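Quick one: the structure is below, and I'll ask about it shortly.
Note that one protein chain of the assembly has been removed; the remaining protein chains are unaltered in position.
Let's turn to chain A:
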Amino acid sequence: MTSALLFKEWKKTKWFAIGAFAVGLALLTYIFLKLGRSFRMVGLEHLWDVIVNRDQFLFRDVKYFPLATGFCLALAQFVPEMIQKRIKLSLHLPLSNRKIVFSMLGFGLLALLSIFVLHLIVILTFSVFYFPMEIIESMVYTLLPWYVAGLTAYAFTSWICLEPTWKRRIFNALLMFASLQLCFLSDFPAAYSLVVSAVLLIPLYVLPFGYFSVQRFKVGIQD
């Protein structure tokens, strides 16, 4: 039964997930080509100077990609459920409401993680050929908050979609903007190295709230 639920989620989001992954790869290809050109034009010594002495981050173009992906995946997954209150069909399935809602959210989280992990693997695989471990470590600490922002955007946007009243949706959206700020406080390489585990907790904190909004929908709360 759970696999049938996951199949439904896959059917809804398949083209978006494949598209997002492809756009991400295209973005990385663009970054790699740009870097390759820099290697040739200004030389590796200059790049080294830029990275180490001037604290520049070479993958800055990735910054808002995870955010946009998380936001759009939640829309692709939950807007069809809320149009014509189609979520009633899902909640009528012979499973507990908790299992239904968390399977849907779990699917989204897993899909997003798969896209993000594959992206990070591509970035890191490229990087290990050219950079020492210290720089790669700093790169991970710089990239992680941006990817966590993607997961946070997903958790909040799902919550906003599942919430039955506009007043609360607006409140949730304001909370989302405030929480996302926490992931973009600084572009300085490895600025988040000491607090990265705290940032990682944000999407996990927010994800269950979607279930409470479904419970509000269940008792008929509306505008």
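Here is the rule we use: a residue touches a chain if its C-beta (ideal position, glycine included) is under 8 Å from a C-beta of that chain, and two chains touch if they have at least 3 such contacts; residues count from 1.
Please note the rule applied: contacts and distances are computed from a predicted model.
Student: Would you kindly match the missing chain to its UniProt protein name, picking from "Formate dehydrogenase alpha subunit", "Acetolactate synthase", "Glycine cleavage system H protein" or "ABC transporter ATP-binding protein"?
Tutor: Matching "Formate dehydrogenase alpha subunit", "Acetolactate synthase", "Glycine cleavage system H protein" or "ABC transporter ATP-binding protein" to the record, the invisible chain is "ABC transporter ATP-binding protein".
Student: Decide which residue listed in A:Met1, A:Leu33, A:Leu118 or A:Val195 touches the omitted chain of the complex.
Tutor: A:Met1
Student: Residue-wise, where is chain A in contact with the chain that is not depicted?
Tutor: Touch with the absent chain occurs at residues 1, 3-4, 7-8, 11-12, 80, 84-86, 88-89, 91-96, 217-220.
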